[in-house]
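With one protein chain held back, the other chains of the complex are shown just where they sit.
Moving on, here comes chain A:
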Amino acid sequence: MTDTSKLQYTAEHEWILVDGSIATVGITAYAAEKLGDVVFVELPEVGSTVTGGTVVGEIESTKSVGELFAPVNGTVTATNDAVVESPELVNSDPFGAGWLIKVEFDTLPALLSQAEYSALIGE
């Protein structure tokens, strides 16, 4: 189980784990719960350049479609093949095995702390 207090968050319900210049990105348990069972995930290609705040992927549940926003400017260094194969990982382990992409970045924008994110979702 990932220690979620070490994560940073966005208002788009994504979490970011920073390790050096690499940001691992996923969606929060709150977002996964709101979506319902995830049945399809589309992720950007490894090596592609992404711009913070833009849509780079999709997370579809039976009922709705969620957009994946790049939280930082940078280059995609890895995508989670396991989650493409088994989208239910987004629901079963959103902060761990359900991670989506890794992005190499130069500058980290302002992100939310866990306390700030918890306040945002009213928990």
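Odds and ends about this structure:
Note that in this section a residue touches a chain if its C-beta (ideal position, glycine included) is under 8 Å from a C-beta of that chain, and two chains touch if they have at least 3 such contacts; residues count from 1.
The rule we apply is simple: contacts and distances are computed from a predicted model.
Between the names "Hydantoinase/oxoprolinase family protein", "ABC transporter permease", "Extracellular solute-binding protein" or "Aminomethyltransferase", the one given in UniProt for the chain missing from this structure view is "Aminomethyltransferase".
Across the entire complex, the residue among A:Gly36, A:Gly53, A:Gly96 or A:Pro109 in touch with the chain not shown is A:Gly36.
In the full complex, chain A contacts the hidden chain through residues 33, 36-37, 39-40, 42, 58, 60-63, 65, 88, 91.
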